[in-house]
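My structure is below; once you've seen it, I'll send some questions.
One chain of protein is taken out of this complex; the other chains stay put.
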Amino acid sequence: MSSQIGKNIKVTVFGESHGPAIGMVMDNPPAGLRLDFDYISAQNKRRAPGNDKTATPRKEADEPEFLSGVKNGVTTGAPIAVCIRNTNTKSGDYEALLNTPRPSHADYAAFVQSKGHNDVAGGGHFSGRLTAPIVTAGSILRLYLKEKDIEIGGHILKIGTAEDERFDPINIDADSLFSLSKSNFALLNPKAEEKMRAEVESARLEGDSIGGIVEIAVKGLPAGLGGPMFEGVENEIAKAVFGIPAVKGIEFGAGFEFAEMRGSQANDQMYYDGGKVLCTTNNNGGITGGLTNSMPIVFRVAIKPTPSIAKPQQTVDLKTGNNTELIIHGRHDPCIVPRALPAIEAATAIAIANLINEVNS
Amino acid sequence: MSSQIGKNIKVTVFGESHGPAIGMVMDNPPAGLRLDFDYISAQNKRRAPGNDKTATPRKEADEPEFLSGVKNGVTTGAPIAVCIRNTNTKSGDYEALLNTPRPSHADYAAFVQSKGHNDVAGGGHFSGRLTAPIVTAGSILRLYLKEKDIEIGGHILKIGTAEDERFDPINIDADSLFSLSKSNFALLNPKAEEKMRAEVESARLEGDSIGGIVEIAVKGLPAGLGGPMFEGVENEIAKAVFGIPAVKGIEFGAGFEFAEMRGSQANDQMYYDGGKVLCTTNNNGGITGGLTNSMPIVFRVAIKPTPSIAKPQQTVDLKTGNNTELIIHGRHDPCIVPRALPAIEAATAIAIANLINEVNS
Amino acid sequence: MSSQIGKNIKVTVFGESHGPAIGMVMDNPPAGLRLDFDYISAQNKRRAPGNDKTATPRKEADEPEFLSGVKNGVTTGAPIAVCIRNTNTKSGDYEALLNTPRPSHADYAAFVQSKGHNDVAGGGHFSGRLTAPIVTAGSILRLYLKEKDIEIGGHILKIGTAEDERFDPINIDADSLFSLSKSNFALLNPKAEEKMRAEVESARLEGDSIGGIVEIAVKGLPAGLGGPMFEGVENEIAKAVFGIPAVKGIEFGAGFEFAEMRGSQANDQMYYDGGKVLCTTNNNGGITGGLTNSMPIVFRVAIKPTPSIAKPQQTVDLKTGNNTELIIHGRHDPCIVPRALPAIEAATAIAIANLINEVNS
Partner (left out) sequence: MSSQIGKNIKVTVFGESHGPAIGMVMDNPPAGLRLDFDYISAQNKRRAPGNDKTATPRKEADEPEFLSGVKNGVTTGAPIAVCIRNTNTKSGDYEALLNTPRPSHADYAAFVQSKGHNDVAGGGHFSGRLTAPIVTAGSILRLYLKEKDIEIGGHILKIGTAEDERFDPINIDADSLFSLSKSNFALLNPKAEEKMRAEVESARLEGDSIGGIVEIAVKGLPAGLGGPMFEGVENEIAKAVFGIPAVKGIEFGAGFEFAEMRGSQANDQMYYDGGKVLCTTNNNGGITGGLTNSMPIVFRVAIKPTPSIAKPQQTVDLKTGNNTELIIHGRHDPCIVPRALPAIEAATAIAIANLINEVNS
């Protein structure tokens, strides 16, 4: 069971939802980077539960402790270890789930993989809580990217049938992305909020949950990053983003809409603008042939509804070998989308920082 | 510029469209596998141009020569090197493109990445022709998977607005997948063919191209493969599949449709069936928490229209620094979807074979 | 600055000598392994200072705290994170060294690599103290290997001119190796101890230090592990063992003595012994062609004298750009060899556990 990402800057995530602590180690981090701990803390808050009505009221302190790799607030280049203690853990809620895997959760598959040795409480290592160290790692690398004028930002594009506007993929500026990345309910058009919240509230009242889509943009990357095949920009971002629980799809630029497009519509026409090569459209979402092409990167990510719902569900009892009904107690998010957004941005940051760090001798 | 994939079975793809040869090396391949050269050859033919009206009439022999790793038709366990000589190369067609990058191709980005040292003719290492060694590598590994009763298959789901049926994700059998994987125009419902071909022909007559979607299924995987985060099944398949040129999106199970779903609809209810744990639905596409869950894997892949079209396009002249118009001559595919399908299946096979080979001690 | 090892079971070491904590994360560890914490603690004690007269009297608690990956004393398969708090840190001793790199230490090179951002106190991340998490990781994996009847052990072969006997490379049994691995001053022939200690004491009294050689054996490996070239058994052990500070050489079997040998002497003649293929000699140290050959693995490791000595030394002042004299204060080991031994055994265990876990499909 590997929980590592990155070819150059390698991030390993550890911990279980109800164990002593969660955290991460970043191997081969940038040296000489001044850490803005307020920024890191703010990103962790965006992800933490209890800060928005769409989320579970469960409160987590989530204060990352830096164990190594930082001296006087500046990274030394040695591995950075961060530890977040688990405090508010109600293992009791999960006792009942020991032998009755929750539908659409990892429970059953994890049981098979570890031959029954997995930590079941709260999903153990598979818990969404493990995105906290990912956000911490991503925040560090966003500060690193910021020094190179690279900004990552995103917004909630859809919850249920309620939709925000899409990014205008040829007019994205770093400042707006930075503003988005400070919000707990990031939207391009604030008018979308009311309808989205109504979708969530309706699901919550029914003991149910609802899915959504987020849209991410990356601004400031030079052309020529990535690779022709399996280490292209799309590959690396996809590999990172599917690391966030509940992500079930990703599309770059026009994505699935390409299916109905003609080449003459789809191709992004090129021109010089003050010595810089740009495109009149950005259907490719900033990536052609696996490489950045100087346009902003734009992609969308599908997020399934939280599997933990209050309604009764059908499952199996692994002990008795019988079918059984399951009622999940405890506090759960009716909609994980707003909290997944900063985690997806963080995963993107890890992928991008590794691409930047790629050597083309 | 890395063109390698795989953590255990590592495939490195080499070659340029108009260089002496293309090929691949498979490091750490399975030992003792009898190679069915007819099968490998048949898969290469599915990918090769000139075999279907939707494709360019250009003919390529594409006969893979095995240089190593095979003795008397059986793999020895040593690296398998395969070389495919380039014969039908009309470099002349590409002379004109040297300084005028083709819109939506890798040309410009590759020029920047290699500081002008890239091989431009036919896209060089970025050419779609490089999928031939990927198909060869994938075919070898499909034979390996077949020995373990794992079958991969796919079909064309959409071209333009013409659509095939979707897989019934809870009723997929290995034999049907194997049948699909022998077809040059694989469909679940043959009735879809006429409308699809009409879409392609219409684009072709206008000197244009058209995109599409393919759907892939994997049958026979045990539960518990994959990992909780960045080495999950979705991550690894996505990383592999985005290695095929023109792929711009991937979604697993219900994918982007999850956005409008409630948890109560989306969650796959579990039950025992003769001692086996199954689900009544398969919205998760066979993967929960990054792990296989005993249901078939199902995913869809978006493919953009071939960027090479006959219509005039706007681009830049990298030598003069001026904007210019580009006319691409030569023979091109009006629709790459049928030829991309076997390449996507092959990339999937490489990902799956590596997952199977993962050690969970 | 990467501090990671392992292709399958990946161990990342973190921390600085005088930072908040040191530790390690083991990604993709074996699942279902019952941890013998007494064994792990005993191995850590062998490495810790203050337990033998040859070492610095500095005391360190070195109690590893398991943060994740273990439930009721059994590994779950999720990453294992271990944290060891730094308590007895006298940073003051090192203030003076900030700009005057210690000869034969990493100080100067680390300063250049991190552009001055490295943590200087006590060597920071380059400190020998960082072998504590390596020993912890190695101990976990030695328990894992023990379950497969694989035992690693070693002894002090040489300190100064004082020598122990060598292993009889064709008669090594697992029990003796296990006994050796419990000793703080492991020897095959106890008579060697007096002379060795005299060498150390003589160096200590002169404010100097002394080097040595250790010899390691691995018993119980099946034939056929490893690889033909760069992932052979020698490569992997060497890569691991050079990770222990002060290691400057490694030789397998007859090692450098091969130079004067004829093939007819050197070749290990083969014979059947009760259905098992064995050799009459073991000049190859259990490895031929990069692969285990069913004989015990035997190798020797050269260890340089501790660079930190009380005598005045010549160095440079990085601030003023002048040459200067350096006096290192504080408590230091006159001979690191006995404490390096368990660390080298641990590094060997990490290498071997990864080889065992290698898939040959």
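What to note about this one:
Residue numbering begins at 1 within each chain, and the chains themselves are lettered A, B and C in the order written.
Assume a contact is a pair of C-beta atoms (placed from the backbone, for glycine too) under 8 Å apart; a residue touches a chain by one contact, two chains touch by 3 or more.
Remember, it's a predicted structure, so these values are computed and weren't measured experimentally.
Residue C:227 is the one among C:19, C:227, C:296 or C:342 that touches the chain missing from this view. Which of B:62, B:119 or B:251 touches the hidden chain is settled by the complete complex: it is B:119. For chain C, the residues in touch with the chain missing from this view are 1-5, 13, 101, 103-114, 123, 125-126, 130, 134, 158-161, 203, 206, 208-213, 222-232, 234-236, 238-240, 242-243, 245, 247-264, 266-272, 275, 277, 279-280, 283-285, 288-294, 300, 302-309, 311, 313-316, 321-323, 360. Contact between chain B and the unshown chain involves residues 1-4, 10, 12-16, 19-23, 25, 27-29, 31-32, 65-69, 71, 74-81, 83, 113-119, 124-125.
The criterion applied here is as follows: only the chains that are shown with their structure count from here on.
Distance between chain centres (mean CA atoms), chain A to chain C: 39 Å.
Residues of chain B found to touch two or more other chains are 228, 360.
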